[in-house]
Each structure stands twice: as structure tokens, then as C-alpha cells.
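So the structure is just underneath, and the comments pick up after that.
Note that this complex is displayed minus one protein chain, with the remaining chains in position.
For chain A:
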Amino acid sequence: MRFQRVSKAVVVGAAMALALSACAPGGSETSPSASESAGGGNAGAEATTTGLADLGDIATKDGAIKVSIGAPEFISYNGNTPQTYSTYNSGITDRMFASFVYFGTDGKIYPNEDLGSFEKISDDPLTIKYTIADNAKWSDGTDITTADAVLAWATQNLNLNSGSKDKPLFNSVSTDLGDTVPKGPQGDPAGKEFTVEFKAPDPDWQIQTWMLHPAHVVAKKGGLSTEEFVAAVRDGDSKKLEKAAKFWNEGWTTKPGTLPDEADIPVSGPYKLSSWKAGESVTLTANENYYGTPAATKELNFRFLADSGMVQALQNKDLDVIGPQPTVDTLEQLKGLGSAVNIQQGDTLTWEHLDFNFVKGNTMTNLELRKAFAMCVPRQEIVDNLIKPLNPEAQVMNLREVFPFQENYADTVAAAYDGRYDQVDIEGAKKILEEQDAVGTKVRIGYSAPNERRTNEVAQIKSSCDKAGFEIVDAGDPKFFAPGGTQERGDYEVALFAWAGSGQITSGQNIYATGKPQNYGKYSNAEVDAAWETLATSLDPAVHAEQTKKIEKLLWDDLFGIPMFAHPGLSASGADIQNVRHTATQNGIVWNAEQWMRAE
């Protein structure tokens, strides 16, 4: 009974309350309209080259664009120590530091004229003259000068050390400038011009880093004036530099969620650090003192988010741009969002290949067997089944040093490869195996497991090559590259892995020349060695192109290995965000973040 009474009372009371309060509809009469869809897909400035598009005369727009490229937390303003270096950290710090050059979407090198210019003034010895723009300043108003270049050189100089080269003063990821440019940047420390003189010709001279962190901050923290700092670096006075080096190594790495003092983190690029919430996001704000083309949007917010949450976050507009690992599932989900998002697909500068083992005694030292194997590997089928779902434009790669999307690809292929392994030729392979009396040859394909895509590749190779008389064994192993692992022991015939292209011209020498550290299969060919030597000591692009053709042809004739395909890349952005462009380089989708803006 009591319950009944109470429930009656509640009903009556609620009705009374509604009547009493005499509420009126809230808000304006017109209901808020659903947000308009921005037509025209990826509108915005049209890019004519693989470099940055010309946005014309733009002013920074208010608002924030939220982006996530992965789960790893922001580490440090200085992302150039071995501890702090990561592509995720660089995705953020690269927005803050101007450099003399940048990579276009196909890995081509473009000069950054905002910061200044450079020209080669002598071939022998290789001497480059850099000129910093007159109006180029750090965000705190200090001029960007030669002193900053001296700092960049000092941090990459193993000759500044405490005792031996194992213990460099500056703990940096790149270390060779001290030897390749013994004297460092020459010029008035307070001036805007400097020259660097290389000891030996360096075809990759353009991409050496000559501008990074603010010298005046490092000097001050080291208890020196900027002039004293520069003098100490040039004199090789390690003792005097210790404190400054310690600051460079550790001083910028702070407790998660706490940024260093604002005075200590001036920037030379279009964005500066403004806030950091540990575990959540880092926000960059446009540098109002930037001397070049201003950032298109005032704030960039980098969220630390694992791939699994990215698509829905994009759908819910919690994020505007996402750069997940490319998987077919993610792509399907993104496609399901229809016109609300733009999807960027394309190749990356990372490429997959099958490399033979040339260690003495291995069956694959026999060129005929390598040929038979190359004949039965279904490259086109692998690309069709595994890569095309992610990148419809994907194609079989026929070179090692040049990618299909680069301009000199067709030319180089024409000179180096006649298409003999384009079609799977089971009969041909069978014939060779019979001639060589090698039917039933066991081929262990090793790779670093678990890797679903590679397992599938091996399965497809197996189904094709087993028909020709090989016995393909999936030798995937988590410890493939570990010390004492399959690779080191040489317990494989074919290794399946990928190299990440760095944009360097000479990096391949480490892979294909005799005795080099990345020549895992111990391949050796005097002609190839000589061609690399010619390439690496020349500064002439024509020589580079010619030698590349020569090397590629030799590597095909000799069957060093079989290139397969460039890894696909994937990213997506809200339909209202303009100027988001795919890039093949490791910089990832944020490479032109300073150009992103929200459509009106």
C-alpha cells in the first residue's frame, strides 16, 4: 500500500513541478543546423611540385587542428639524442626548427628559402656557402646566426669528447660531421654567412644538418657567452664546454607534462611549444615572430593515441588528421565514413625485398638457383593480393635505389632491367633445377616474426615455387636479427625484410659493397664496389644517375636479391581540413602541418 501511495505522489508531484515551473523552450527558435559538409574534397592550395604548395599571402587563422600519429608520448624539445630520437617526437619537433632543406613528398630535396640559401662554391675541396636570411630570428628575438650552425656542428662532432671518441660531449644521434667537416662552419659567429669545407666529396652534402638548436640558450646554460661558446667549440676545448653539453644532452628533457622554461625553448620554425598534458597531448602555437610564411592555423594539437581509437576519434571530430599504421581493416573503416573524411594513400620510401645469402656453402651462392628462384617468385600476385588493397596504385618494384614514384625510375629501369622476371615462369625454373640436379632444394625464407604480411608473402612464394621443385620453408623467427639469431648464424637461404629509404644518395653503399655493415648476405662484387666508390666520391648528378644504372644492372644480373614493392602509407583527415598531403618520406603526414587549415 505504501508503495502505491508513494508512486502516486511522485506522479502527481512531477506533473505539478512541470506545471509550476512553466518552462519555455530554450535557445533560439531555429534549431542548430548540422555542420555543412565542405565540398570539393581536399580543397585548398593546389600543389604543382612534390614540395610545399604555395599558399600565397596567408595569415594565421585562429583555431586548432588536432592530429595523432601514434601512441608514443612526446619526449623532449631536443629529439636528437639517441634516447629521445623517434619519428613520433620528430613529428612534433620538426614543426619548431627551420632547416635549410626539406624533403618533398617523393623524397626530393627542396631548399627552404625562408631560412636562407646556400650554394656550392667549390668542388675540390667541397665548399658550401650558407647565407641565413636577414630577418631570420629565434622566437625570442635573437638573430639566427653562424653561432647556431657552430652548435649544430658541435653536437655532431665526436672529436669534442671527454677522453675518447666513445664518450662524446654531445650525446647525439648523428656523429660524423666532426670528421667530414674538420673545421666546422667558418664565419663571424654573430654574422649571417658561413662556409663549410668537406674533407672528402660528399654527394649528400645538401642534407647535412647545419641548423638545429639555439646556440645562445646552450651557451647561457653552459655559463658562457655565445662568442665564448663558439670559440671553445672551434678550439676543441672540451673542458669548457662540459656544462653546455650537459644541458644540451639532458636539460631539455623534462618531467612529462612540464615544459622547460619558455625562455629556454625558443624556436626557429613556424610553431612553438605551448602546453603539454602528460599522457594526452602536446599543443604547438604559431610562432608570432616567424620570419617566413606564417603557419596556416594557430594551434596544432598532437594527441598520443593508439591506432585502435583513431578512426572513431576522427569520425567524432576528436581528431582532424590521423596517421595510423596502414591495415586493410583501418582502410575499410575509413572508407565507411564516406565523404566526411579524405583518405590519403600512396607509397612510402620503405621497400620490401628478398635478399640471398652469399655466405660460403649456402645453396644460394649458385647463380642458376637464384635465377630459378627469381623466376618462380610471384611478385605481381603478391602486390595484387597484399598491397593493392591498401594502395591501388602499387606496383612491383624493379629497382633498389630508386622508387617507382620518383622521376628517374622509368629511365633507370630501362637501363638496368629487361623484365625477365616479370612473369612467373614455373617451367623455366623447373628446367634450371633439373639441369642443376637441385630438385627439392630447401629454401628457408627468414624474416622477423610475427609479421602477418610477410607470412602471407612466404605462403604465396611457397605455393608458386614448390611447383617448380623448390621446398620453401617459412623460417620467420622473432629473433631473426638478434645476436645469435637466424640471420647472424646464416641459417637461411633468403631473407625477407625492408629497408627504409633515407633520401641519401650514398646509403646503398653500406648494403651492397663488400664488407659493409649492412651487407648481411656477405655479397661481394668488385664491379659493384667500384661503381659505388665512383658514385660516393662524385658530386655530379649525371655521374650519380649513370652509376646507379650500372649498379642496378649488376645487381640484377648477379641477382643480389629481388626487390618487391614499396610499403603502402595511409592517413586520413576530416573533409574540412585543407592541404593535408600524403608523403612517401618518413616525416609522415605531418610533414606540411604548418599548411593545414580548416575550410570556412
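Everything below uses one rule, namely that a residue touches a chain if its C-beta (ideal position, glycine included) is under 8 Å from a C-beta of that chain, and two chains touch if they have at least 3 such contacts; residues count from 1.
Definition applied: contacts and distances are computed from a predicted model.
Participant: Between "ABC transporter permease", "Tryptophan synthase beta chain", "Alpha-D-ribose 1-methylphosphonate 5-phosphate C-P lyase" or "Integral membrane protein", choose the name on the UniProt record of the chain that's been left out.
Facilitator: "ABC transporter permease"
Participant: I'm checking contacts with the chain that's been left out. Which of A:Ile511, A:Val528, A:Val580 or A:Met597 qualifies?
Facilitator: Reading the full complex, the residue touching the unseen chain is A:Ile511.
Participant: I'm checking contacts with the chain that's been left out. Which of A:Phe118, A:Phe194, A:Phe229 or A:Trp499 qualifies?
Facilitator: A:Trp499
Participant: Specify the residue from the set A:Thr50, A:Asn157 or A:Asn171 that touches the hidden chain.
Facilitator: Of all options in A:Thr50, A:Asn157 or A:Asn171, contact with the hidden chain holds for A:Asn171.
Participant: Tell me which of A:Leu52, A:Ile75, A:Val458 or A:Leu535 is the one touching the absent chain.
Facilitator: Candidates A:Leu52, A:Ile75, A:Val458 or A:Leu535; residue touching the omitted chain: A:Ile75.
Participant: For chain A, which residues touch the unseen chain?
Facilitator: 2-7, 9-11, 13-14, 16-18, 20-27, 31-35, 64, 66, 71-73, 75-76, 81-84, 86, 166, 171, 173-176, 250, 253, 255-257, 275, 277-281, 283, 299, 301, 303-306, 308-309, 312-313, 315-319, 448, 478-479, 481-483, 497, 499-500, 502, 507, 510-511, 517-518
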